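Supplied in C-alpha coordinates, the structure appears directly below.
Omission of a single protein chain aside, the complex is shown with its protein chains in their original locations.
Here the chain labels run A and B in written order, and each chain numbers its own residues starting at 1.
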(Lines give C-alpha, C1' and ligand atoms only; values in the text may rest on other atoms or scores of the structure.)
Protein backbone atom coordinates (compact mmCIF):
# COMPACT_ATOMS: atom_id res chain seq x y z
CA UNK A 1 0.00 0.00 0.00
CA UNK A 2 1.31 3.46 -0.82
CA UNK A 3 2.05 5.76 2.09
CA UNK A 4 -0.13 8.82 2.53
CA UNK A 5 3.04 10.79 1.93
CA UNK A 6 3.14 9.46 -1.64
CA UNK A 7 -0.43 10.57 -2.15
CA UNK A 8 0.41 14.05 -0.92
CA UNK A 9 3.25 14.33 -3.41
CA UNK A 10 1.81 14.24 -6.87
CA UNK A 11 3.75 12.51 -9.63
CA UNK A 12 5.25 15.03 -12.02
CA UNK A 13 3.79 13.66 -15.21
CA UNK A 14 0.24 14.15 -14.11
CA UNK A 15 -0.22 17.66 -15.49
CA UNK A 16 -1.36 15.90 -18.66
CA UNK A 17 -4.08 13.91 -16.91
CA UNK A 18 -7.04 16.05 -16.02
CA UNK A 19 -7.92 15.85 -12.34
CA UNK A 20 -11.29 14.43 -11.42
CA UNK A 21 -13.50 16.25 -8.96
CA UNK A 22 -16.71 14.60 -7.78
CA UNK A 23 -19.68 16.44 -6.27
CA UNK A 24 -22.13 15.02 -3.73
CA UNK A 25 -24.70 17.40 -2.21
CA UNK A 26 -28.26 17.88 -1.01
CA UNK A 27 -28.59 20.91 -3.32
CA UNK A 28 -30.95 19.40 -5.89
CA UNK A 29 -30.64 20.41 -9.53
CA UNK A 30 -33.44 22.95 -9.94
CA UNK A 31 -31.46 25.83 -8.44
CA UNK A 32 -28.08 27.11 -9.68
CA UNK A 33 -26.19 25.95 -6.56
CA UNK A 34 -24.31 23.12 -8.25
CA UNK A 35 -23.71 25.15 -11.41
CA UNK A 36 -22.08 27.93 -9.40
CA UNK A 37 -19.71 25.43 -7.79
CA UNK A 38 -18.75 24.17 -11.24
CA UNK A 39 -18.23 27.70 -12.56
CA UNK A 40 -15.89 28.52 -9.67
CA UNK A 41 -13.90 25.28 -10.08
CA UNK A 42 -13.54 25.73 -13.84
CA UNK A 43 -12.60 29.37 -13.42
CA UNK A 44 -9.65 28.26 -11.28
CA UNK A 45 -8.78 25.10 -13.22
CA UNK A 46 -10.29 24.99 -16.72
CA UNK A 47 -8.93 21.46 -17.15
CA UNK A 48 -10.63 19.98 -14.11
CA UNK A 49 -13.13 17.24 -14.89
CA UNK A 50 -16.21 17.25 -12.76
CA UNK A 51 -18.43 14.23 -12.11
CA UNK A 52 -21.78 14.58 -10.35
CA UNK A 53 -22.34 11.76 -7.88
CA UNK A 54 -25.76 12.89 -6.72
CA UNK A 55 -27.43 16.10 -5.62
CA UNK A 56 -30.50 14.30 -4.31
CA UNK A 57 -29.38 13.57 -0.76
CA UNK A 58 -32.50 14.43 1.28
CA UNK A 59 -32.03 17.97 2.68
CA UNK A 60 -29.67 18.01 5.70
CA UNK A 61 -29.54 14.16 5.89
CA UNK A 62 -26.02 13.48 7.14
CA UNK A 63 -26.55 9.74 7.61
CA UNK A 64 -27.71 9.21 4.02
CA UNK A 65 -24.73 11.20 2.77
CA UNK A 66 -22.29 9.25 4.93
CA UNK A 67 -23.68 5.91 3.74
CA UNK A 68 -23.69 6.92 0.08
CA UNK A 69 -20.07 8.13 0.03
CA UNK A 70 -19.13 4.69 1.17
CA UNK A 71 -20.42 3.14 -2.04
CA UNK A 72 -18.63 5.06 -4.75
CA UNK A 73 -15.29 6.51 -3.78
CA UNK A 74 -13.20 3.41 -4.30
CA UNK A 75 -14.48 3.08 -7.88
CA UNK A 76 -12.68 6.32 -8.78
CA UNK A 77 -9.01 6.80 -9.62
CA UNK A 78 -6.97 7.26 -6.47
CA UNK A 79 -6.15 10.92 -7.16
CA UNK A 80 -9.74 12.09 -7.30
CA UNK A 81 -11.02 15.00 -5.22
CA UNK A 82 -14.39 14.29 -3.61
CA UNK A 83 -16.49 17.29 -2.52
CA UNK A 84 -19.29 16.32 -0.17
CA UNK A 85 -21.52 19.16 0.94
CA UNK A 86 -24.48 18.47 3.18
CA UNK A 87 -24.05 21.32 5.53
CA UNK A 88 -26.88 22.54 7.77
CA UNK A 89 -24.32 24.31 9.98
CA UNK A 90 -22.82 26.37 7.13
CA UNK A 91 -21.47 29.72 8.31
CA UNK A 92 -21.46 28.67 11.99
CA UNK A 93 -18.16 27.79 13.71
CA UNK A 94 -18.34 24.22 12.35
CA UNK A 95 -15.04 23.53 10.56
CA UNK A 96 -14.41 22.81 6.86
CA UNK A 97 -12.14 19.79 6.39
CA UNK A 98 -9.62 18.54 3.84
CA UNK A 99 -8.99 14.82 4.29
CA UNK A 100 -6.20 12.97 2.48
CA UNK A 101 -6.62 9.20 1.96
CA UNK A 102 -5.29 6.46 -0.29
CA UNK A 103 -8.44 6.97 -2.36
CA UNK A 104 -7.88 10.66 -2.97
CA UNK A 105 -9.02 13.75 -1.10
CA UNK A 106 -12.30 14.55 0.60
CA UNK A 107 -13.55 18.09 1.14
CA UNK A 108 -16.47 18.29 3.54
CA UNK A 109 -17.80 20.11 6.60
CA UNK A 110 -16.89 18.62 9.97
CA UNK A 111 -20.32 17.23 10.78
CA UNK A 112 -19.89 13.48 10.51
CA UNK A 113 -20.58 12.88 6.82
CA UNK A 114 -17.11 11.35 6.45
CA UNK A 115 -17.71 8.89 9.31
CA UNK A 116 -17.35 5.76 7.19
CA UNK A 117 -14.23 7.16 5.53
CA UNK A 118 -12.67 7.75 8.94
CA UNK A 119 -13.66 4.23 10.00
CA UNK A 120 -12.29 2.46 6.94
CA UNK A 121 -9.36 4.46 5.62
CA UNK A 122 -6.08 5.76 6.92
CA UNK A 123 -6.56 9.53 6.84
CA UNK A 124 -4.78 12.82 7.39
CA UNK A 125 -7.29 15.49 8.40
CA UNK A 126 -6.77 19.24 8.06
CA UNK A 127 -8.97 22.18 8.90
CA UNK A 128 -9.29 24.56 5.95
CA UNK A 129 -8.41 27.98 7.32
CA UNK A 130 -6.55 29.83 4.57
CA UNK A 131 -9.11 32.42 3.51
CA UNK A 132 -7.00 33.68 0.63
CA UNK A 133 -8.23 30.67 -1.37
CA UNK A 134 -11.89 31.46 -0.74
CA UNK A 135 -14.31 33.19 -3.09
CA UNK A 136 -15.49 36.57 -1.74
CA UNK A 137 -19.23 36.44 -1.01
CA UNK A 138 -22.00 38.73 0.20
CA UNK A 139 -23.21 35.98 2.57
CA UNK A 140 -21.94 33.13 4.70
CA UNK A 141 -24.46 30.51 3.64
CA UNK A 142 -22.87 28.86 0.61
CA UNK A 143 -19.51 27.34 1.45
CA UNK A 144 -20.02 24.84 -1.38
CA UNK A 145 -19.38 27.66 -3.82
CA UNK A 146 -17.30 30.04 -1.70
CA UNK A 147 -14.95 27.69 0.12
CA UNK A 148 -15.06 24.03 -0.96
CA UNK A 149 -15.22 24.70 -4.73
CA UNK A 150 -12.23 27.06 -4.85
CA UNK A 151 -10.20 24.79 -2.55
CA UNK A 152 -11.00 21.88 -4.89
CA UNK A 153 -9.93 23.99 -7.85
CA UNK A 154 -6.60 24.94 -6.28
CA UNK A 155 -5.99 21.42 -4.99
CA UNK A 156 -6.57 20.09 -8.50
CA UNK A 157 -3.95 22.53 -9.76
CA UNK A 158 -1.35 21.01 -7.49
CA UNK A 159 -1.53 23.00 -4.24
CA UNK A 160 -0.65 20.75 -1.33
CA UNK A 161 -3.08 19.97 1.51
CA UNK A 162 -0.84 21.68 4.06
CA UNK A 163 -1.26 24.99 2.23
CA UNK A 164 -4.95 25.10 3.17
CA UNK A 165 -4.67 24.76 6.94
CA UNK A 166 -3.31 22.90 9.96
CA UNK A 167 -3.80 19.31 11.07
CA UNK A 168 -7.06 18.66 12.86
CA UNK A 169 -7.20 15.80 15.29
CA UNK A 170 -10.77 15.24 16.35
CA UNK A 171 -13.21 15.31 13.47
CA UNK A 172 -16.81 14.56 14.38
CA UNK A 173 -18.12 11.07 13.67
CA UNK A 174 -21.72 9.90 13.63
CA UNK A 175 -22.71 6.87 15.67
CA UNK A 176 -22.68 4.19 12.94
CA UNK A 177 -25.35 1.55 12.90
CA UNK A 178 -23.43 -1.72 12.90
CA UNK A 179 -24.85 -5.24 12.67
CA UNK A 180 -24.03 -7.71 15.44
CA UNK A 181 -23.81 -11.43 16.01
CA UNK A 182 -26.32 -12.00 18.80
CA UNK A 183 -25.44 -15.71 18.63
CA UNK A 184 -22.95 -17.62 16.40
CA UNK A 185 -25.96 -18.55 14.26
CA UNK A 186 -27.74 -15.20 14.25
CA UNK A 187 -26.95 -11.72 12.91
CA UNK A 188 -29.15 -8.78 13.73
CA UNK A 189 -28.99 -5.74 11.43
CA UNK A 190 -31.25 -3.05 10.02
CA UNK A 191 -32.23 -1.34 6.77
CA UNK A 192 -30.01 1.73 6.20
CA UNK A 193 -31.09 2.83 2.73
CA UNK A 194 -33.84 2.37 0.17
CA UNK A 195 -32.63 2.69 -3.41
CA UNK A 196 -34.40 4.03 -6.51
CA UNK A 197 -35.90 0.62 -7.27
CA UNK A 198 -37.35 0.29 -3.78
CA UNK A 199 -34.68 -2.26 -2.81
CA UNK A 200 -34.04 -2.35 0.95
CA UNK A 201 -30.32 -2.19 1.70
CA UNK A 202 -29.22 -3.45 5.12
CA UNK A 203 -26.05 -2.79 7.12
CA UNK A 204 -25.09 -6.50 6.99
CA UNK A 205 -22.14 -6.92 4.63
CA UNK A 206 -20.43 -9.78 2.87
CA UNK A 207 -17.30 -8.99 4.89
CA UNK A 208 -19.34 -9.35 8.08
CA UNK A 209 -20.64 -12.75 6.97
CA UNK A 210 -17.04 -13.78 6.30
CA UNK A 211 -15.97 -12.70 9.78
CA UNK A 212 -18.36 -15.26 11.24
CA UNK A 213 -17.29 -17.93 8.78
CA UNK A 214 -20.69 -17.89 7.09
CA UNK A 215 -19.34 -17.76 3.56
CA UNK A 216 -18.96 -21.55 3.67
CA UNK A 217 -22.59 -21.98 4.73
CA UNK A 218 -24.44 -19.66 2.38
CA UNK A 219 -27.00 -22.33 1.51
CA UNK A 220 -28.10 -22.52 5.16
CA UNK A 221 -28.81 -18.79 5.62
CA UNK A 222 -32.42 -17.72 6.21
CA UNK A 223 -33.39 -14.04 6.10
CA UNK A 224 -36.11 -12.37 8.15
CA UNK A 225 -37.33 -8.81 7.67
CA UNK A 226 -39.30 -7.46 10.65
CA UNK A 227 -39.98 -11.03 11.69
CA UNK A 228 -41.24 -12.30 8.32
CA UNK A 229 -39.32 -15.03 6.52
CA UNK A 230 -37.81 -13.90 3.20
CA UNK A 231 -36.08 -17.20 2.39
CA UNK A 232 -32.44 -17.86 1.50
CA UNK A 233 -29.84 -15.81 -0.35
CA UNK A 234 -30.17 -15.57 -4.14
CA UNK A 235 -27.38 -14.95 -6.63
CA UNK A 236 -29.28 -12.58 -8.94
CA UNK A 237 -32.66 -10.85 -9.08
CA UNK A 238 -34.23 -12.96 -11.83
CA UNK A 239 -34.01 -16.17 -9.77
CA UNK A 240 -37.53 -15.54 -8.50
CA UNK A 241 -40.75 -14.66 -10.30
CA UNK A 242 -42.00 -11.17 -11.05
CA UNK A 243 -43.54 -9.63 -7.94
CA UNK A 244 -41.95 -12.10 -5.52
CA UNK A 245 -39.70 -11.06 -2.64
CA UNK A 246 -36.10 -12.23 -2.40
CA UNK A 247 -32.79 -11.43 -0.80
CA UNK A 248 -29.19 -11.35 -2.01
CA UNK A 249 -25.78 -9.88 -1.35
CA UNK A 250 -25.74 -6.95 -3.75
CA UNK A 251 -22.85 -5.64 -5.82
CA UNK A 252 -21.78 -3.24 -3.09
CA UNK A 253 -21.50 -6.16 -0.67
CA UNK A 254 -24.67 -5.45 1.34
CA UNK A 255 -27.49 -7.87 2.13
CA UNK A 256 -30.48 -6.48 0.22
CA UNK A 257 -34.19 -7.37 0.18
CA UNK A 258 -35.85 -6.88 -3.22
CA UNK A 259 -39.04 -7.49 -5.16
CA UNK A 260 -38.32 -8.87 -8.63
CA UNK A 261 -39.40 -6.25 -11.19
CA UNK A 262 -41.30 -4.58 -8.38
CA UNK A 263 -40.74 -2.25 -5.42
CA UNK A 264 -39.98 -3.99 -2.12
CA UNK A 265 -40.43 -0.80 -0.10
CA UNK A 266 -43.98 -0.37 -1.34
CA UNK A 267 -44.84 -4.05 -1.35
CA UNK A 268 -43.59 -4.72 2.17
CA UNK A 269 -44.25 -1.21 3.55
CA UNK A 270 -40.80 -1.38 5.08
CA UNK A 271 -38.08 1.23 5.02
CA UNK A 272 -35.11 2.65 6.86
CA UNK A 273 -34.71 1.25 10.35
CA UNK A 274 -36.57 -2.02 9.71
CA UNK A 275 -34.95 -4.97 11.48
CA UNK A 276 -33.20 -7.63 9.40
CA UNK A 277 -32.16 -10.94 10.94
CA UNK A 278 -30.00 -13.63 9.31
CA UNK A 279 -30.15 -17.13 10.75
CA UNK A 280 -28.04 -20.21 10.05
CA UNK A 281 -30.30 -23.24 9.77
CA UNK B 1 -22.01 4.82 -46.82
CA UNK B 2 -18.98 3.53 -45.03
CA UNK B 3 -18.66 -0.19 -44.55
CA UNK B 4 -18.93 -1.58 -41.05
CA UNK B 5 -15.36 -2.73 -41.54
CA UNK B 6 -14.23 0.90 -41.70
CA UNK B 7 -16.05 1.60 -38.46
CA UNK B 8 -14.33 -1.32 -36.81
CA UNK B 9 -10.93 0.00 -37.81
CA UNK B 10 -10.35 3.29 -36.13
CA UNK B 11 -8.42 6.00 -37.95
CA UNK B 12 -4.97 6.43 -36.46
CA UNK B 13 -5.13 10.13 -35.76
CA UNK B 14 -8.04 9.84 -33.38
CA UNK B 15 -6.03 9.29 -30.22
CA UNK B 16 -6.15 13.08 -29.86
CA UNK B 17 -9.94 13.25 -30.00
CA UNK B 18 -11.53 12.14 -26.77
CA UNK B 19 -14.03 9.34 -27.25
CA UNK B 20 -17.61 9.99 -26.34
CA UNK B 21 -19.49 7.51 -24.19
CA UNK B 22 -23.21 8.02 -23.58
CA UNK B 23 -25.18 6.52 -20.69
CA UNK B 24 -28.88 5.61 -20.74
CA UNK B 25 -30.29 3.75 -17.74
CA UNK B 26 -33.21 3.29 -15.36
CA UNK B 27 -30.85 3.85 -12.39
CA UNK B 28 -32.08 7.29 -11.32
CA UNK B 29 -29.64 9.81 -9.92
CA UNK B 30 -30.24 9.56 -6.17
CA UNK B 31 -28.07 6.44 -5.74
CA UNK B 32 -24.40 6.12 -6.71
CA UNK B 33 -25.07 3.63 -9.54
CA UNK B 34 -24.29 6.01 -12.39
CA UNK B 35 -21.36 7.56 -10.54
CA UNK B 36 -19.76 4.14 -10.10
CA UNK B 37 -20.04 3.47 -13.82
CA UNK B 38 -18.31 6.78 -14.51
CA UNK B 39 -15.58 6.06 -11.98
CA UNK B 40 -14.85 2.71 -13.62
CA UNK B 41 -14.79 4.18 -17.13
CA UNK B 42 -12.52 7.06 -16.13
CA UNK B 43 -10.23 4.71 -14.23
CA UNK B 44 -9.66 2.81 -17.47
CA UNK B 45 -9.66 5.77 -19.81
CA UNK B 46 -9.15 9.12 -18.07
CA UNK B 47 -9.69 10.89 -21.40
CA UNK B 48 -13.12 9.41 -22.11
CA UNK B 49 -15.91 11.98 -22.27
CA UNK B 50 -19.17 10.84 -20.78
CA UNK B 51 -22.59 12.26 -21.67
CA UNK B 52 -25.69 11.34 -19.66
CA UNK B 53 -28.65 10.75 -21.93
CA UNK B 54 -31.15 9.99 -19.19
CA UNK B 55 -31.31 7.86 -16.05
CA UNK B 56 -35.05 8.32 -15.67
CA UNK B 57 -36.28 5.43 -17.79
CA UNK B 58 -39.08 3.96 -15.64
CA UNK B 59 -37.66 0.98 -13.73
CA UNK B 60 -37.38 -2.12 -15.97
CA UNK B 61 -39.28 -0.44 -18.86
CA UNK B 62 -37.64 -1.96 -21.95
CA UNK B 63 -40.11 -0.43 -24.41
CA UNK B 64 -39.50 3.11 -23.17
CA UNK B 65 -35.75 2.56 -23.38
CA UNK B 66 -35.98 1.12 -26.89
CA UNK B 67 -38.07 4.06 -28.09
CA UNK B 68 -35.84 6.67 -26.48
CA UNK B 69 -32.60 5.32 -27.94
CA UNK B 70 -34.16 5.82 -31.29
CA UNK B 71 -34.33 9.58 -30.81
CA UNK B 72 -30.79 10.53 -29.92
CA UNK B 73 -28.11 8.25 -31.29
CA UNK B 74 -27.86 9.73 -34.74
CA UNK B 75 -27.26 13.20 -33.29
CA UNK B 76 -23.93 11.99 -31.91
CA UNK B 77 -20.62 11.67 -33.75
CA UNK B 78 -20.40 8.32 -35.50
CA UNK B 79 -17.67 6.95 -33.24
CA UNK B 80 -19.62 7.30 -30.03
CA UNK B 81 -20.09 4.40 -27.61
CA UNK B 82 -23.67 4.14 -26.32
CA UNK B 83 -24.23 2.23 -23.07
CA UNK B 84 -27.86 1.33 -22.51
CA UNK B 85 -28.59 -0.47 -19.29
CA UNK B 86 -32.17 -1.37 -18.41
CA UNK B 87 -31.55 -4.84 -17.20
CA UNK B 88 -34.06 -6.69 -15.02
CA UNK B 89 -32.39 -9.98 -15.96
CA UNK B 90 -28.93 -8.91 -14.75
CA UNK B 91 -26.85 -11.83 -13.51
CA UNK B 92 -29.11 -14.43 -15.15
CA UNK B 93 -27.97 -16.21 -18.34
CA UNK B 94 -29.21 -13.27 -20.47
CA UNK B 95 -26.31 -12.16 -22.66
CA UNK B 96 -24.43 -8.83 -22.69
CA UNK B 97 -24.05 -7.47 -26.24
CA UNK B 98 -21.64 -5.27 -28.15
CA UNK B 99 -23.24 -4.00 -31.36
CA UNK B 100 -21.28 -2.19 -34.06
CA UNK B 101 -23.19 0.17 -36.37
CA UNK B 102 -22.51 3.11 -38.66
CA UNK B 103 -23.55 5.32 -35.76
CA UNK B 104 -21.04 3.91 -33.32
CA UNK B 105 -21.23 1.09 -30.79
CA UNK B 106 -24.02 0.00 -28.52
CA UNK B 107 -23.42 -1.90 -25.29
CA UNK B 108 -26.59 -3.38 -23.83
CA UNK B 109 -28.12 -6.54 -22.37
CA UNK B 110 -29.81 -8.88 -24.84
CA UNK B 111 -33.36 -8.12 -23.82
CA UNK B 112 -34.79 -6.19 -26.74
CA UNK B 113 -33.83 -2.61 -25.83
CA UNK B 114 -31.89 -2.33 -29.09
CA UNK B 115 -34.91 -3.43 -31.17
CA UNK B 116 -35.20 -0.19 -33.16
CA UNK B 117 -31.44 -0.15 -33.77
CA UNK B 118 -31.63 -3.68 -35.19
CA UNK B 119 -34.61 -2.66 -37.33
CA UNK B 120 -33.03 0.49 -38.77
CA UNK B 121 -29.27 -0.03 -38.90
CA UNK B 122 -26.85 -2.47 -40.40
CA UNK B 123 -25.31 -4.14 -37.36
CA UNK B 124 -22.65 -6.58 -36.28
CA UNK B 125 -23.62 -8.17 -32.97
CA UNK B 126 -21.22 -9.81 -30.52
CA UNK B 127 -21.77 -11.46 -27.19
CA UNK B 128 -19.42 -10.04 -24.55
CA UNK B 129 -17.72 -13.06 -23.00
CA UNK B 130 -14.13 -12.03 -22.18
CA UNK B 131 -14.21 -11.82 -18.41
CA UNK B 132 -10.69 -10.47 -18.16
CA UNK B 133 -12.14 -7.06 -19.05
CA UNK B 134 -14.72 -7.16 -16.26
CA UNK B 135 -14.49 -5.47 -12.88
CA UNK B 136 -14.33 -7.98 -10.00
CA UNK B 137 -17.44 -7.72 -7.84
CA UNK B 138 -18.92 -9.24 -4.69
CA UNK B 139 -22.28 -9.65 -6.45
CA UNK B 140 -23.80 -10.34 -9.85
CA UNK B 141 -26.43 -7.60 -9.84
CA UNK B 142 -24.63 -4.59 -11.33
CA UNK B 143 -23.35 -5.31 -14.82
CA UNK B 144 -23.62 -1.60 -15.61
CA UNK B 145 -20.59 -1.04 -13.38
CA UNK B 146 -18.91 -4.45 -13.53
CA UNK B 147 -19.22 -5.38 -17.20
CA UNK B 148 -20.59 -2.66 -19.50
CA UNK B 149 -18.60 0.23 -17.99
CA UNK B 150 -15.19 -1.48 -18.22
CA UNK B 151 -15.93 -2.78 -21.72
CA UNK B 152 -16.84 0.80 -22.74
CA UNK B 153 -13.61 2.02 -21.18
CA UNK B 154 -11.47 -0.50 -23.04
CA UNK B 155 -13.37 -0.01 -26.30
CA UNK B 156 -12.77 3.74 -26.02
CA UNK B 157 -9.06 3.05 -25.64
CA UNK B 158 -8.98 1.26 -28.98
CA UNK B 159 -9.70 -2.39 -28.24
CA UNK B 160 -11.55 -3.97 -31.14
CA UNK B 161 -15.05 -5.45 -30.79
CA UNK B 162 -13.78 -8.93 -31.66
CA UNK B 163 -11.60 -8.88 -28.55
CA UNK B 164 -14.66 -8.92 -26.30
CA UNK B 165 -16.41 -12.00 -27.65
CA UNK B 166 -17.79 -13.96 -30.60
CA UNK B 167 -20.46 -13.05 -33.14
CA UNK B 168 -23.99 -13.52 -31.91
CA UNK B 169 -26.68 -14.16 -34.46
CA UNK B 170 -30.05 -14.00 -32.80
CA UNK B 171 -30.43 -11.05 -30.49
CA UNK B 172 -33.84 -10.66 -28.90
CA UNK B 173 -36.19 -8.07 -30.39
CA UNK B 174 -39.36 -6.66 -28.88
CA UNK B 175 -42.57 -6.72 -30.91
CA UNK B 176 -42.56 -3.12 -32.19
CA UNK B 177 -45.82 -1.22 -32.33
CA UNK B 178 -46.03 -0.05 -35.93
CA UNK B 179 -48.70 2.17 -37.49
CA UNK B 180 -50.66 0.85 -40.45
CA UNK B 181 -52.63 2.11 -43.42
CA UNK B 182 -56.06 0.59 -42.86
CA UNK B 183 -57.18 2.35 -46.07
CA UNK B 184 -55.22 4.59 -48.51
CA UNK B 185 -56.87 7.53 -46.72
CA UNK B 186 -56.50 6.31 -43.15
CA UNK B 187 -53.56 5.58 -40.83
CA UNK B 188 -54.08 3.95 -37.47
CA UNK B 189 -51.38 4.39 -34.84
CA UNK B 190 -51.01 4.78 -31.10
CA UNK B 191 -49.31 6.92 -28.45
CA UNK B 192 -45.91 5.43 -27.56
CA UNK B 193 -44.50 8.05 -25.23
CA UNK B 194 -45.52 11.05 -23.14
CA UNK B 195 -42.78 13.66 -22.83
CA UNK B 196 -41.92 16.04 -19.97
CA UNK B 197 -44.33 18.68 -21.27
CA UNK B 198 -47.21 16.19 -21.41
CA UNK B 199 -47.00 16.00 -25.21
CA UNK B 200 -48.38 12.73 -26.60
CA UNK B 201 -45.94 11.17 -29.09
CA UNK B 202 -47.40 8.65 -31.54
CA UNK B 203 -45.72 5.95 -33.60
CA UNK B 204 -46.80 7.63 -36.87
CA UNK B 205 -43.75 9.17 -38.52
CA UNK B 206 -43.09 11.67 -41.26
CA UNK B 207 -41.39 8.88 -43.22
CA UNK B 208 -44.56 6.80 -42.94
CA UNK B 209 -46.68 9.68 -44.25
CA UNK B 210 -44.25 9.97 -47.17
CA UNK B 211 -44.59 6.25 -47.94
CA UNK B 212 -48.31 6.80 -48.58
CA UNK B 213 -47.68 9.93 -50.61
CA UNK B 214 -49.33 12.08 -47.96
CA UNK B 215 -46.60 14.72 -47.87
CA UNK B 216 -48.26 16.40 -50.86
CA UNK B 217 -51.58 16.50 -49.07
CA UNK B 218 -50.68 17.78 -45.62
CA UNK B 219 -53.45 20.38 -45.67
CA UNK B 220 -56.08 17.64 -45.97
CA UNK B 221 -54.96 15.59 -42.96
CA UNK B 222 -57.31 15.38 -39.96
CA UNK B 223 -56.15 13.89 -36.67
CA UNK B 224 -58.26 11.95 -34.18
CA UNK B 225 -57.16 10.91 -30.72
CA UNK B 226 -59.32 8.18 -29.17
CA UNK B 227 -62.11 9.18 -31.53
CA UNK B 228 -62.02 12.94 -30.82
CA UNK B 229 -61.14 15.35 -33.59
CA UNK B 230 -57.90 17.28 -32.97
CA UNK B 231 -57.90 19.18 -36.29
CA UNK B 232 -55.18 19.43 -38.92
CA UNK B 233 -51.39 19.42 -38.71
CA UNK B 234 -49.70 22.57 -37.40
CA UNK B 235 -46.18 23.75 -38.17
CA UNK B 236 -45.28 24.99 -34.68
CA UNK B 237 -46.81 25.03 -31.19
CA UNK B 238 -47.70 28.74 -31.04
CA UNK B 239 -50.13 28.50 -33.99
CA UNK B 240 -52.97 27.90 -31.54
CA UNK B 241 -54.00 29.71 -28.38
CA UNK B 242 -52.81 28.94 -24.87
CA UNK B 243 -54.65 25.91 -23.51
CA UNK B 244 -55.88 24.69 -26.92
CA UNK B 245 -55.10 21.23 -28.31
CA UNK B 246 -53.20 20.79 -31.56
CA UNK B 247 -51.16 18.31 -33.52
CA UNK B 248 -47.93 18.50 -35.52
CA UNK B 249 -45.02 16.46 -36.84
CA UNK B 250 -42.39 17.08 -34.17
CA UNK B 251 -38.67 17.54 -34.64
CA UNK B 252 -37.99 13.83 -34.26
CA UNK B 253 -40.39 13.13 -37.13
CA UNK B 254 -43.29 11.80 -35.02
CA UNK B 255 -46.91 12.93 -35.12
CA UNK B 256 -47.51 14.54 -31.71
CA UNK B 257 -50.61 15.83 -29.93
CA UNK B 258 -49.96 18.84 -27.68
CA UNK B 259 -51.65 21.50 -25.57
CA UNK B 260 -50.15 24.95 -26.20
CA UNK B 261 -48.42 26.09 -22.99
CA UNK B 262 -50.32 23.32 -21.24
CA UNK B 263 -50.15 19.57 -20.63
CA UNK B 264 -52.04 17.43 -23.16
CA UNK B 265 -51.73 14.28 -21.07
CA UNK B 266 -53.50 15.93 -18.14
CA UNK B 267 -55.94 17.93 -20.23
CA UNK B 268 -57.05 14.97 -22.35
CA UNK B 269 -56.43 12.26 -19.74
CA UNK B 270 -54.76 10.27 -22.49
CA UNK B 271 -51.47 8.43 -22.36
CA UNK B 272 -49.46 5.53 -23.72
CA UNK B 273 -51.54 3.18 -25.83
CA UNK B 274 -54.21 5.72 -26.81
CA UNK B 275 -55.32 5.30 -30.43
CA UNK B 276 -54.40 7.96 -32.97
CA UNK B 277 -56.04 8.03 -36.41
CA UNK B 278 -55.02 10.22 -39.36
CA UNK B 279 -57.56 10.74 -42.12
CA UNK B 280 -57.21 12.37 -45.54
CA UNK B 281 -60.23 14.57 -46.16
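Convention: a contact is a pair of C-beta atoms (placed from the backbone, for glycine too) under 8 Å apart; a residue touches a chain by one contact, two chains touch by 3 or more.
Because the structure is predicted, anything quoted here is derived from the model rather than measured.
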Contact residue for the chain not shown (choose from B:99, B:147 or B:249): B:249
Of A:35, A:167 or A:207, the residue in touch with the unshown chain: A:35
Absent chain, residues of chain A that touch it: 27-33, 35-36, 38-40, 42-43, 46-47, 50, 59-60, 88-92, 94, 137-142, 145-146
Contact set of chain B toward the excluded chain (per top definition): 17-18, 20, 22, 49, 51-57, 68, 71-72, 75-77, 80, 195-197, 206, 235-239, 248-253, 260-261, 263
